[in-house]
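Input: a single structure, listed below in C-alpha cells.
Every protein chain except one is present and positioned as in the full complex.
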Amino acid sequence: MPKLLINGQPCEFKEGTTVAAAILNAGITHFRTSAAGQPRGPICGMGICYECRVTIDEVPHLRACMFLCADGMIVKADG
Amino acid sequence: MSPDGIIIGGGIVGCACAYYLAQEGITTTIIEPGAIGGGATAAGMGHVVVMDDSEAQFALTRYSQDLWDAVYPSLPAACEVRKTGTLWVAADEEEYSHVALKSAFYAERGVPTESLDEQNLAEAEPNLSEGLRGALLVPNDSVIYPMAAARWLLDQALQSGSTLRQGEAATRIDGQTVSLRSGESIQAQFVINAAGGHAPALTAGCPIEPRKGHLIITDRHPGFVNRQIIELGYLKSAHGMSTESVAFNVQPRATGQLLIGSSRQFVGWNPEIDRNLVAKMVARALEYMPTLDNLSAIRTWVGYRAATASKLPIIEQWQDGTYVAAGHEGLGITTCMATGRLIADMITGKPSAIDRSAFGAAQGAHA
Partner (left out) sequence: MSVDQQTKCDVLVVGAGHAGLAAALAAAKQGARVTVVDDNPAPGGQISRAKLGKPERSIQDVANQLVNFGVEIRLGDTVVDLPAQGQAITAKSCIVYRSLILATGSRELFLPFPGCSLPGVMGAGGLQALVKSGLEIAKKQIVVAGSGPLLLPVAHFLAQCGAQVHGPYEQIGYKRLSRFALTVALKGQVGELIKYSRTFPKYKPKTWVAQARGTTKLHSVELSNGKVIDCDYLASSYGLVPNNELARLLGCELRGAFVQVDEFQRTSVANVFCVGEPTGIGGYEKGRAEGAIAGKVAAGSKADLRPLVKSVTSHQLFATGMERTFEIRAEVLALAQDDTIVCRCEDVTYGRLKQQPTLRDAKLQTRCGMGPCQGRVCGPAMQMCFGWPLDTVRPPIVPVALSRLGACASQQPDVTEI
C-alpha cells in the first residue's frame, strides 16, 4: 500500500485519499496555527476556508483537502 | 458645545490635524462620510520615509518622521510600528551612482544611511534577484498600519472634547460655514479642508488630481523580506507626471504578508482593477524578486493619491480663509504629522519648526 510521511510518521493510504483525510486518520487535528496562536483544522472540506493549510513537499500554505496523497509525499502539519 | 473648528476628512491627515489642535486645547468636529482612514489612507503602504526629491520635501518628511518617532511609544499594538528601514535598490552602475548622491545628501543632513554593494545586498535580502548592483539602506524609516494610526490620532482628539460626525458629507464651504449633504449647516471659527483627492470640490482652484495606484497583498511569509525594498526608478515614477508608470516596491508587514506596489496613472476616479497595469507591476516586481511568484496574491485593490503638479502638498490658508491640508500624493502617511503640526501652528499663530512657505501657493509652489 502506498505511504506518505506526516510529521515524520509513515502513514498508509488508499488511492484517492486527500492529504486532509490522511492527516485526520493519523490522529492529527492541528493542521495550522492561527494568527493568535490557536490550533486549527479543516471545516469546509471543499477548499474555501483555508483552515487546512499544511506544507507539502516543502511548499507551505497548501490546502490539504485539495491535494491527493501520493506515495512518498512529505507532509508537515503544525500539530 | 460648538467646536472651535471643522475638519473635512477623516483620513490620516484630517486626524493628525485634529490631534495637534487638541494638543493646543482647540476642539474640532471631524466630518467623514465613510470609514476612518477609508480613503487614500487605506490604500497607502504605511511607509514613513525620508525623501530627497527637493529640500522642501526633505524638510517635511524628516520633520514628520521625527514627530512619528516621538509618538510611536504611545501607539497601541494595532498600529504595528516597525523600524524596517528602507532599501533603495540600484539595478546597475548608473543607478548605483545615484546611491552615492543620495548617501551624501542624507549624510549632510544628519540622516544615517549605509551603502550596500552587490554582495551585501544579496546577504541582506536573499530573495532579491542576482546581479543587482547595490542599495542604500535608510535604517530609521519605519512602517505602520495606517488605519489604526489614524483611528488613534482621532481618538486622542475625541478624548479632548472634539467630535466625529461619521456618515455625513460636506458639500460646500462658505467662509466659516460648512454645508452638509443632509441639508444641515455648521459653523465654526475655522475650516480645514483635508479631503484629499476630493479637496478641489470644496475649495475652488485647488490644484489636486486623483492619481490612481494598485496594491497587491500576499499570504503570510514572515522573514521573506526584511526591509521595505524600493527600486530607485520609483522616484522617476512618483515624480514624473506621465500618464502611467510602475515601479517596484515591496513591504514586509507585521503579519508576515508582503505588500506589493506600485503603479501610478491619471484616469480619474476609476475603481476597476486595471489588469494590464497590474500585469506590468507584477512583471516589474518579479524582475527584482522572482521568488515572489512562489507566494499567493490574496487581494488587490486601488487607491487615489491626491497629486499636485508641484509634488508638494498644499498646507496653507487659502484666499477664502479655508485651511487646506491636502495633496500629499504618495507621502500622506509620512507627512500627516508635520501637516497637522503646521496647521496647528498656523491657526494658533505660532512659528513652525520648518519653512511653511514651500507648501503655499504664494511662493509659486502650486502652478
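Per-chain residue numbering starts at 1, and chain names A and B are given in the order in which the chains are listed.
Just so we're on the same page, a contact is a pair of C-beta atoms (placed from the backbone, for glycine too) under 8 Å apart; a residue touches a chain by one contact, two chains touch by 3 or more.
On a predicted model such as this, the values are computed, not experimentally measured, just so you know.
Set against the missing chain, the residues B:Ser2, B:Gln166 or B:Asn270 yield one that touches it, B:Gln166. Contact with the chain not shown here comes from a single listed residue; of B:Ala70, B:Ala204, B:Met241 or B:Ile273, that residue is B:Ile273.
The missing chain, though absent from the display, is touched by one residue of A:Ala21, A:Ile56 or A:Met73; that residue is A:Ala21.
Among B:Val138, B:Leu292, B:Leu312 or B:Met346, the one in contact with the hidden chain is B:Leu292. Counting the whole complex, the residues of chain A in touch with the unshown chain are 13-18, 20-22, 24-25, 29-31, 34-36, 38-51, 61, 65-66, 68-69. Contact between chain B and the unshown chain involves residues 34-38, 42, 78, 147-148, 151, 166-167, 216-219, 255, 260, 271, 273, 275-280, 282, 285-286, 292-301.
Simple rule for what comes next: only the chains that are shown with their structure count from here on.
Averaging C-alpha coordinates per chain places the centre of chain A 42 Å away from that of chain B. On the side of chain B, the complex with chain A involves touching residues 219-221, 255, 294, 296. Listed in rising order, the residues of chain A touching chain B in the complex are 35, 59-61.
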